[in-house]
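All protein chains but one are shown in place.
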Amino acid sequence: MAPAADGQAVGHLPALTGARVRRALAAHATLLGGALLAALPLLWLVSLSLQEPEAVFRYPPRFIPERVLWTSYPAAWRAQPFARMYINSVVTTTLIILGQIVTSSLAAYALTQLRFRGRNLAFLVIISTMMVPIQATFIPAYIIVSRLHWVDTYWALVMPFVASGFGIFLMRQAFLVVPQTLVEAARIDGAGHRVILTRILLPLARPALATMAALSFVFHYNDFFWPLIVTNSARVRTLPIGLATMILTEGAHGTQWNQVMAADVFVIAPILVAFVFFQRYLSPTALTSGVK
Amino acid sequence: MAGTALCLLASLLLLLATPAVAQAPIEISFWYGVGGQLEKVIQSQAEKFNRSQPGVKVVPFYAGAYGAGGPMQQKLLASIAAGSVPDVVQLEIHATCTFASKGALVSLDELMAKSRHDRKEDFLPVLTNTACEGRTYGIPFNRSVPILYWNRDRFQKAGITGPPKTWAELAAIAPKLTQEGPGGPGAKVFGFMPINQWWFFQAMTWSNGGEMLTPDMKRAAFASESAVAGLRVWGDLIDRGHAQIRTGPTEFLQTIQDFVNEKTAMYWGSAADMGAVAAAKFEWRAALSPGFEGKPLVVPQGGANAVIMAKIAPERQKAAWEFIQWWTSPAEAAYWSRETGYVPVVKKALDDPDFKAFLKANPNHAVPIEELQYSRAAPPSPKYFQVLQLVQRAQQNIISNKAPALETLKSTAQQVDALLAAP
Partner (left out) sequence: MAPSLVLLGTFVVLPVLLDVPLSLMQYDMIAASGRWVGLQNYAALAADPIFWQAVGHTLELALGTTVPLLVLAILFGLVLNRRVRGGAVYRTILFVPYVIPLVASSIAWIWMLSSNGFVNEVLGLVLPVRGVTWLDSSTWALPGIMLVTVWQFVGYYTVLVLSGLQGIPREIEEAARIDGAGEIRLAWSVTLPLLSPTLLFCIVVSVIASFRVFDQIYVMTGGGPGTATMTLVFYLYQQGFGFLNTGAGASVSVVLLVGLMGVTWLQLRMARQWVTYQL
């Protein structure tokens, strides 16, 4: 922690040490508590993936497996065409995010920088699209997709989500925080819409963009219902469907829960790993560079 | 001269070409609604069928769980709305009439009459809930009946010789099988665990001489003492700590696991559970469902039918029928039953020597087949599975929320009456 960037005059340093330690402890304690609660199910997931299938319903549950069974992982991998599904999931989700970044930035720009009649109404309509649950829209949406002959293709998985009310709302909030002075200064210098958007607003809204990408990624990566409805063949199907297919909702033969858990682990592992690396983009950008 | 030669040549070429074209198999899509190990059996059977003949290629798709209101039915409804339906579907038996009455399914009577092994008389008494308004629309794909599973080791330790035949007997022995655990409430073993779903309520109501609907299917008939009796037994056992129920959409699975993990000495489940129960490390047995003293045992069936969707081209309907016939041929029907625990659907399957040997080695599997003679069809009303959902809600209120049994059933009956009366 560089003292200068922290804004604490060097002279104060010794006097604040005790307080700083206390603060750090308090911080860690809070975070640790939260993290434990959050991580508990994940730890149990991993633990179950290494035990026998029946361990799932055993009480009291055993966190540390008696015997570590690694066999569930390769078995789970072979249970469904996961390799293909990985590609499908990653590709479609990435396409969705790219699309959302583009459409949300454009729309948010229009909503914050341009003045036009019906601006507030447009915003309300956009927000209202966030409110509709999928159960209400999926049948008409499926009919539309079917008429366009997009069933069982990437189009059906990607296009309905490329525009996102959530994304627009988020970007709008981010753009609104940017001081108008900056924008006006640029305009006086003769900058057009595209420049203002790409050189000023977007860089300052990087945390918001990154956040939107992360949240959207998880949501669409884990989406089960819509892909189930619009796809039939393994060629196009995504990971959550593979997961669901491993679970038997009836009695016969018993679900291999350890395999299901193993599959869950290797499905979510990429997201978690990506998220850890991705953190860099959530860092603050100095505002000062713009004003100078 | 040249003209005739040309004509001959042309027709020769045509003749040669036609078989090549006719040899391309018709691809039909088959939507199934089971996952896990069952899915594997379906996939391998589909491949086996495809290899066995050149004319039809079945492409199976997992369409989500097939239960009432589940993702598969939602997907099916969407596809009907969009006008692009699959060819063959594994449709839950209580939903079959709902779809059939609206013209969504092909009627199978003529096809069955002309078939080699799928005539009505070829089937075991499993043609329940395949018909709607007098015509047949489905062929039994997977069928089960309610079965009582009991832990023989624990029974012997408690000095009980055999499974209970009536609910009164069950209520009497459950306390003897209940054990407080040494490690606190988590280690308790219950005598009995029922599953609080409409399927079992139907069984108890019918076995006690009651009915779900009036014969004309216009009004509810389950707000009666005979229907309440079974629930009262459960409620009583639960109150006294000798029984427990699980709740939530995984209640069935959890109960099976509780039995396997020796959390309960008995549970009332499905014939289809046998594969899962086989993981138990103790001596377990399957038994007929308990009935009521002096009254005949009557149970419902469970499972799904194979149906052919109506709006597909005639040659696809034919192809679909080929597949269904193959699936229910005696050898394949026997195979399915052996691999999954569902009952075999055709009589000749019982003659299959492999299957006979299998039954000898696994007497538990013979119990559901025996119970088939006590089973009967649920009322073939197009609104039946809506009725069942209302009934299930009432059951949950009665058992979990301690609502008064008869009053709750009465108010549910009113809702059902309104539902049935609406056009």
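Letters A and B mark the chains as written, and numbering starts fresh at 1 in each.
Heads up, the rule we're going with is that a residue touches a chain if its C-beta (ideal position, glycine included) is under 8 Å from a C-beta of that chain, and two chains touch if they have at least 3 such contacts.
Quick caveat, the model's predicted, so the values are computed rather than measured.
Q: Taking the full complex into account, find the residue in A:90, A:141 or A:234 that is in contact with the omitted chain.
A: A:141
Q: Write down which of A:69, A:91, A:186 or A:210 is the residue touching the left-out chain.
A: A:210
Q: On chain A, what residues meet the omitted chain?
A: 1, 5, 7-9, 23-24, 26-28, 30-32, 34-35, 37-42, 44-45, 56, 59, 61, 102-104, 106-107, 109-110, 122, 124-133, 135-141, 144, 159-163, 165-166, 168-170, 173-174, 176-177, 179-180, 204-205, 207-208, 210-211, 214-215, 218, 222, 224, 240, 243-244, 247, 257, 260-261, 264, 267-268, 271-272, 275-276, 279, 282-284, 286-288
Q: For chain B, which residues reach the chain that was dropped from this view?
A: Listed in rising order, the touching residues are 68-69, 73-74, 77, 80-81, 98-99, 102-104, 184-186, 247-250, 254, 386, 389, 393, 396-397, 400-401, 403, 419, 423.
Basically, only the chains that are shown with their structure count from here on.
Q: Distance-wise, how many Å sit between the C-alpha centres of chain A and chain B, to the nearest whole number?
A: Centres of chain A and chain B (C-alpha means) sit 39 Å apart.
Q: In the complex formed with chain A, which residues of chain B make contact?
A: Going through chain B, the ones touching chain A are 29, 34-39, 59, 61-65, 67, 70-71, 74-75, 77-79, 81-84, 86, 183, 186, 252-254, 256-258, 260-261, 263, 269-270, 272-277, 279, 340-342.
Q: Name, in rising order, each residue of chain A that touches chain B in their complex.
A: Interface residues on chain A, with respect to chain B: 53-54, 56-60, 138-139, 142-143, 145-147, 151, 225, 228-229, 232-233, 241, 244-256.
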